[in-house]
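For this depiction, one protein chain was excluded, whereas all remaining protein chains were kept in their positions.
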Amino acid sequence: MEKVKTKRRFSPWMVLVYALLSAWAVTTLYPLLWVLMNSFKLRGRIVSNSFSLPVGDLFTLDNYTKAFSKLNVWGAYRNSLVISISVVVVVILLAGLCAYALVRYQFKGKAFLQSLVIAAMMFPVFSTIIPVFRMMLSWKIVNTDSLWLSLLSTALPQIAGNLSFAIVVLSGYIRSLPIDLEEAAYLEGCSVFQIFFKVVVPLTKPSFATVGIFCFLWSYNDLFTQMFTLRNSDQWAITRLLNEISSQEGTDYGLLAAAVTIVIVPVIIIYFCLQKYIIKGMTAGAIKG
Amino acid sequence: MGSMIYKNKKPLLIFLIPAFAFMVVFLYYPFFLNIWNSFHVIKGLGQSAKGWNDPWYSNYLKIFTDPKMRTAMVNTLWMMLATLIGQVGIALLLAMMVDNIKRGAKLFRVLYFLPIVISATALALLFNLIFLYDTGMLNQIRMAFGANELLDFKKGSLAVLTMIIPVTWQYVGFYFIILVTGLNNISPDIYEAASIDGATKLQRVRFITLPLLHNVICTCITLAITGALKVFDLPYTMFPNGMPNNKTWLTGTYMYYQTISTKDVDYGSAIALVIVVLGVVLSQIANHALKEKDY
């Protein structure tokens, strides 16, 4: 293979391949740069001249000033972080424990439980949100004025929704661990819980990281649940806020571009820092699922 | 796994109960309740059921006669086809190309996956700007190339395409990564042997790559089918109220609309159940069809 590749390095075929690959890369990158660029232009300039760089006369910070002064961006960031981090922590912990038990223990009904986990991946949030919402209404944790309760009510369904994915991915990793290490720890007198936290978790850290990152992204970007559970402006998470901007200021394209930028910049930073885990975990999860 | 450690089953409960409790309370119980709800009269999110529907299965009759629901189903099927051919297809091509290059493979992976981490709401606003009638990115390009009239990308005949393209585009990278990993797992020796035997590039793809990727492609197809049924944020933001003229409904957005705007909560529940059933049935069919195919 290597030889084949080297030989063909400058062939027209390779040029074509690189051209096609780069073309697709442009489609994924350029729209983001375009919106970033336009977030520094006023509305009128965007609809007349969206391709030039925002320099000189074109450049303005008005959109950002407006976004930050009008919208509670920081509050929304805080809410998003509270929700998404709690989702990540709970999912990782519960799914880790569950996956570990499902892999290592032999017991009656194991196959049934495993199929329950897989089946849960088939339920789109649409099919559960109404009863969940009504249930949480009866618990008085949605439609309240309390910020923390409403964040909780957003996190709960998201945790449940991410659990099965996390269990499936983590099971795959844990299964691939050689059991000898656990046995050694057992001989040294560790309890099962100690084995889990001191042997299994450290060894599968990258997969936990992957699962965590995915749960974070899905929770951060999940508009549907937020539409149901976050009602007051002080409770809005960042995606909900973005939705509100679009429905209220839908024609202030400069402000929209700035808002989009504000929302995606943190995600992109996280992505570039952690892309190794993200891509790795994705493949593991998908193939084993 | 006969290890001594795991003979004592007591800790098992502590391991399993929290996770399953969550799933039972927030997934299984609501799922079955949802089925029950779909047979009852519920006229508001906070209202209790006012008895059975008349006849009790009336919502399911309605699903088959409601023209908007038909649009939603047809669009969702288009969306599925687009995810299958567009996403998985493009992803497969890209993956095979990336597998053939030496430099930059990692960069392409990172860039291709990028759209997936961005919220669909943000992308919807971005695409609203791109498709804007007067005058977004595309119409500006068209004008620059001498077009005289603005093109309405959201008009009836184009709307569904305008809705499908961003969704497809966003998730190509997802399948790309899966497929590229699958390709990495194919040993280079097989290709080498084949090329020594005089197989052309196309033959290698047809007789080695595709058969060996079979399982991965099956996974992708299941994911694409269930994924297409879950699309919500992007169409919801770009095409409010099924605009234009109720042409852009998807099962997900239509379910939300029935639940919130028309307050027909029980009908929304029935649609939700149909979404699940569609997902299960179609992915089974797809998997069966692929399994029987002999490479």
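The first chain written gets the first letter, and so on, giving A and B; residue counts start at 1 in each chain.
Throughout what follows, a contact is a pair of C-beta atoms (placed from the backbone, for glycine too) under 8 Å apart; a residue touches a chain by one contact, two chains touch by 3 or more.
One rule holds in what follows: contacts and distances are computed from a predicted model.
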Omitted chain (choose from "DNA polymerase IV", "Cell division protein FtsI", "Carbon-monoxide dehydrogenase small subunit" or "Carbohydrate ABC transporter substrate-binding protein (CUT1 family)") - UniProt protein name: "Carbohydrate ABC transporter substrate-binding protein (CUT1 family)"
Residue touching the undisplayed chain, where the options are B:M73, B:M96 or B:A159: B:A159
Options A:N49, A:Q114 or A:T144, residue touching the unrepresented chain: A:T144
Given A:T65, A:S115 or A:T251, the one touching the chain that is not displayed: A:T251
On chain A, residues whose C-beta touches the chain left out of the figure: 137-138, 140, 142-145, 148, 227, 231-233, 247-251
Residue numbers in chain B that touch the chain omitted from display: 43-47, 133-134, 150, 152, 154-156, 159, 240-246, 260-264
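Note that only the chains that are shown with their structure count from here on.
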Of chain B, residues touching chain A in the complex: 1-6, 8-9, 11-12, 14-16, 18-20, 22-23, 25-31, 33-34, 37, 45-46, 90, 93-94, 97-98, 100-102, 104, 107-115, 117-122, 124-130, 132, 134-137, 140, 169, 172-174, 177-178, 181-182, 188, 191-192, 195, 215-216, 219-220, 223, 226, 229-230, 232-233, 236-237, 251-252, 255-256, 259, 265, 268-269, 271-273, 275-276, 279-280
Touching residues (chain side chain A, partner chain B) in the complex: 1-2, 4-6, 9, 14, 17-18, 20-21, 24-25, 27-29, 31-32, 34-35, 38, 46-51, 94-95, 97-98, 100-102, 104-107, 113, 116-117, 120-135, 137, 143, 156-157, 159-161, 163-164, 167, 179, 182-183, 186, 191-193, 195, 217, 220-221, 223-224, 227, 239, 242-243, 246, 250, 253, 256-257, 259-260, 263-264, 267-268, 270-272, 275, 278-279, 282-283, 286-287, 289
